[in-house]
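I am attaching a structure below and will ask some questions about it afterwards.
On to subunit A.
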Amino acid sequence: MEWLGVSIVDRKTDEVLLEIKGLYKKYDETTVLEDINLSIKKGEIVVVLGPSGCGKSTLLRCLNGLEKIQKGDIRFHNKSIVNNDVNWQEIRQRIGMVFQNYELFPHMTVIENIILGPIKVQKRKKSEVMEQARQLLDRVGLLDRQNSYPRQLSGGQKQRIAIVRALCMNPEIMLFDEVTASLDPEMVREVLDVILGLAKQGMTMVIVTHEMSFARAVADKIVFIDKGRICEISEPQEFFEKPKTGRAQQFLNIFQY
Partner candidate 1 sequence: MVTVRIAFISIIFGSLLGIVLGVIWTSKSKWIRSACRLYLELFRIIPILVWLFIMYFGVTTALNIDLSGETVSVIVFTLWGAAEMGDIVRGALESLPKHQIESGKALGFSFWDLYRYILIPQAVRRMLPGSINLATRMIKTTSLVVLIGVIDVTKVGQQIIELSRLEVPTASFWVYGFVFILYFIICYPLSRLSRVLENKWNG
Partner candidate 2 sequence: MNLNWQFIIDSLPLYLKAAWTTLKLGFWGILISSIIGFVCSIVLYFKVKVLKTVIQVYIELSRNTPLLIQLFFLYFGLTKLGVALSETACAIIGLSFLGGSYMAEAFRSGLEAVSKTQIESGLSIGLSKTQLVRYVVLPQAFSVSVPSIGANCIFLLKETSIVGAIAVVDLMNVTKDLIGIYYQTFEALFMLVVSYLIMILPLSLLLTWLERKVRYAEFGN
């Protein structure tokens, strides 16, 4: 697998981190997700594609407990995380999420945003956290902005910092919910480069995106969702060149002129 001359090492393993079985979700009377079955292995990168309103963001939000499901099971390390006494606080430290609107805390500086979780939730030592935070900031090229406030930064910078903030919690899986959708085109690339960097390091990721060429390059498998159901699951090459379903073909045509 290559993207612009950068080879991505095969880092898949066989250990299943996250398994979704027969997931159903309703909002009032409308069924939003139906019979979702998916398993995500450690080191795997799953890209979820689909038309607007098909439920892909909702699926992601179910995975870290921001949405409740009515039926089905989600198993993390083979332990169910959908019953009522599950400790989401603990799980969310291991399943990190980055949102479309970055949602940095406006009243804190960049560095404060990043170290809040590790220090207050994971009770780690400040010196160790600062060290990691600075390293991560350096890696995304924003170390010089550590004492800036979010309002002083561009969208692309904020999103990269949102990713760093999630990474500083040392999660096992990262969820990305249309993270480039609110960005100007010039900034999209800098954010995707960061995600690409994470891919090279073997981070397990579930990515919801509209960036087709990026999806094709980074994904291990493509999950195509339409109207709340999984339409097809394929390897990227196969999906983009010869999709199995008519719906997928229709969807891909939207992106061609």
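These made the cut because all candidates are chains of the complex that A comes from, given by their letters.
Everything below uses one rule, namely that contacts are C-beta pairs under 8 Å (C-beta built on N, C-alpha and C of every residue); 3 or more make two chains touch, one makes a residue touch a chain; residues count from 1.
No experiment lies behind these values; they were computed from the predicted model shown.
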Original post:
Among 1 or 2, which touches subunit A when you look at the whole complex?
Top reply: 2
Original post:
Of all residues in subunit A, which touch candidate 2 in the complex?
Top reply: 64-66, 88-90, 92-93, 96-97, 99, 101, 103-107, 116-117, 120-122, 149, 151-152, 165-166, 169
